[in-house]
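A protein chain is absent from this complex, but the other protein chains hold their places.
Coming up: subunit A.
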Amino acid sequence: MCFLSAPHVYKLISRTFEILRSQVKSDSCVLTLCDSPVIIWPNKKFHATPEEVTTNTICEDLQQWIHVVKLQLMTEVTKPGPLSGLVLCRKVQNSHFVSTTLPMDCIVRASSSDTVKDVCDRLMEELTKQLDEMEKVTLQHIKGTTLLTPEPLHFLLPDPKGLVTVVYPAGMPDTQLEAKRQELHRHFELPDDRPYFRRANAYHFPNEPYRDGYLRNPHLVLTHPSLEDGKVYLVQGIYSYHHYMQDRMDDNGWGCAYRSLQTICSWFQQQGYVERCVPSHKEIQQALVDVGDKQTAFVGSRQWIGSIEVQAVLNQLLGVTSKIMFVSQGSELASKGRELANHFLTQGTPIMIGGGVLAHTILGVAWSETTGQIRYLILDPHYTGAEDLQLITDKGWCGWKGPEFWDQTAYYNLCLPQRPKVI
């Protein structure tokens, strides 16, 4: 492979981005409002169709057509004529041809009283800025004749920062982007012990369905209990609801702890700590064999597992450590409010609890320090139905339970997964 003189390449790439930037500023740049007849020419002295959309239209008015404002960037290729005639140009020269699609994706925050025109103007500025970012990232990652496509991702940072957009080179794994993430953590003044900018942390818009079909955070639709002088402590971030009968796996009656473990694994994946996907029952069993906890015959069996096994698998497959909490009888759980609250405050991971003959996932507690009243937010892996959020929450498969939920005389082990301190 020939190596090519770098400055020449950089100039050409920069020139291409320059042309793209001017296209974004040109009259032929068009924004179409998805699922509506609204089309906006942001650069052409604010021209739009239908006629009701004018410079004074405020964002709230767009809601007559659409609830989530998603715009698509297009190019108008028709122009009033006559223009230059059609020309075929042939160049014969040994060279390289580079063709890539730049997935531009910008966000602008608007309040419902902002005019559409204002928002479009800001959006166009963002597009230009994003082209600048993309140019930088492209130039940064040229190696010989390989080019990495720049790819924007949105990340939700704690208030008041909100959504920010970062351009990453496509295909580069998180492990190689650590320096960039450190720089971002510094820039946004974020703690350096938990990830905000891994690819898995990318923000998922509410109107976009998840392709894998699992429900996310079903607890969010619940009304949380208000206890006298009490506070609610919840799991942080996003998890998927795993339960009996999913993935064409009939584990009814024995798989509850496995499902709780899957829910926990889904949390670590979606927070960006691990890239591996949620393990299957077999993979969980294999992991236990690999650490010497079980015999080989265990794989493929229908044997139960408990918190200790959950802890072992989390360690083996995800590199995650967990604390084990033990209560000798279920009635004692009522007094564990402080510890559970503290866990959700500092770690925010889902808890697997096993005891009696059942395993569950605890997603949060409502606890009053003064009265000692306590409620537990339970995600029940024993559900065998479809991913019906209404049904799941109505019937309490994800719901708040009181201390009487536990078998008062059985002993319980709780597995409290700990966040790895990485970014």
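As a convention for this text, a contact is a pair of C-beta atoms (placed from the backbone, for glycine too) under 8 Å apart; a residue touches a chain by one contact, two chains touch by 3 or more; residues count from 1.
Keep this in mind: contacts and distances are computed from a predicted model.
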The complex's invisible chain, by UniProt name, from "Protein odr-4 homolog", "Ran-binding protein 9", "COMM domain-containing protein 1" or "Septin": "Protein odr-4 homolog"
From the list A:112, A:226 or A:371, which touches the chain that is not on show? A:112
Contact residues on subunit A toward the hidden chain run 2-5, 8-9, 12-13, 15-16, 18-26, 28, 30-32, 37, 39, 49-50, 59-60, 63, 67-114, 119, 122-123, 125-127, 145-147, 149, 160, 162-163, 205-206
